[in-house]
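First up is the structure itself, then whatever we jot down about it.
In this view, the complex is presented without one of its protein chains, the others remaining in place.
And then subunit A:
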Amino acid sequence: MAEIQIKNVAKRFGEYQALSDINLTIADQEFMVLLGASGCGKSTLLRIICGLETATEGEVWIGGRRVDHLAPKDRGIAMVFQNYAVFPHLTVFENIGFGLRMQKQPNDEVKRRVERTAELMHIEQLLGRYSGELSGGQRQRVAVARALAMEPDVILMDEPLSNLDALLRLEMRAELKGVLAESNTTAIYVTHDQVEAMSLADRISVMHQGRIVQAATPVEVYRNPAERFVAGFIGNPPMNFLPANRADAGKWTVAGQTYDGPHAADGSVEFAIRPEDIAPAESGLPAKVRLIEPLGAHLLVTCDVDGTMFRAVLESDLELKTGEIINLAPHADRIRWFDKSTQQAVA
């Protein structure tokens, strides 16, 4: 059992507030992805959980034990470092077996586990090499194998697949998820790749400027962003935003069209819709087509609605010309509203 609880954690580097008010519970055997832009504090949070960094405030609990004061090795964790940290003076075999050797496991057990994890990461033919003789991607897989070989309760991974080519990454991703599910490991996985986050996660924690702005299932994060930042960060292309004017109680005028919305003061909310949740119709938001990009199955159409840039993903058999004005109707149940001052979603 390795549930992770992070309570009120904050971290300051001198004056700089790297993390603030982090509260997160990760269930036993859950696969949690930390997603956020570069510099938002993902690595810092991971390093606090594993004990390489101490939090300025707050507590970390793993498996019902408070671990803040424990050394990293006593926390039942293994970690894949963002910069690999594969030992240059040891062969791949000894690198993968490093933690097991430190635990004084017998030789044949070390051999068995090293070979099994190496096979999993497709590096069994590299076992005799030194890290200077490996590519970045191979080194990264050695780092993952070294963590897996420990068979830890909790595995922390800091962008472990960032250096692999697209195909290998897809394959490793699936394999990693399978291995971790099978071994009942609780995983925290850091990435800034949202596709990776969506495909791997049981839950995603979206981080922004040292805070967790939303922690929910991938579908929830995608469908119901808790904050305007999440809506603009997740999805490619991200959500569209349009200004809204109050027409009546719970009615809002957006680019001349009226939609049902929250009960709020005038001018205090924004209208938001995903590019996929739009279809051409008889009546809808009047959009002037600026750019048409065929994506294969779909067309990515960039238009101008009410002076604001607006993107729509439309059927590819549509006949469109730039400069043309079309009407785009949003699916009513996919419309979201955000409070302009608090940036929070409002119903």
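Basically, a contact is a pair of C-beta atoms (placed from the backbone, for glycine too) under 8 Å apart; a residue touches a chain by one contact, two chains touch by 3 or more; residues count from 1.
In this text, contacts and distances are computed from a predicted model.
Participant: Since a chain is absent, check the UniProt entry for it and pick the matching name: "NADH-quinone oxidoreductase subunit F", "Formate dehydrogenase", "Multiple sugar transport system permease protein" or "Dihydroorotase".
Facilitator: The missing chain's protein name, per its UniProt entry, is "Multiple sugar transport system permease protein".
Participant: From the list A:72, A:137, A:235 or A:262, pick the residue that touches the absent chain.
Facilitator: Residue touching the chain left out of view: A:72.
Participant: So one chain is hidden, and I want to know which residue out of A:25, A:103, A:184 or A:258 touches that hidden chain in the complete assembly.
Facilitator: Reading the full complex, the residue touching the unseen chain is A:103.
Participant: Pick from A:81, A:252, A:271 or A:337: which residue touches the chain that isn't shown?
Facilitator: A:81
Participant: Considering the whole complex, which of A:146, A:192 or A:311 touches the chain not shown?
Facilitator: Only one of A:146, A:192 or A:311 touches the chain omitted from view, namely A:146.
Participant: Name every residue on subunit A in touch with the hidden partner chain.
Facilitator: Counting over the whole complex, subunit A touches the hidden chain at residues 50-52, 71-73, 77-79, 81, 83, 85, 87-90, 98-99, 102-103, 129-133, 146, 150.
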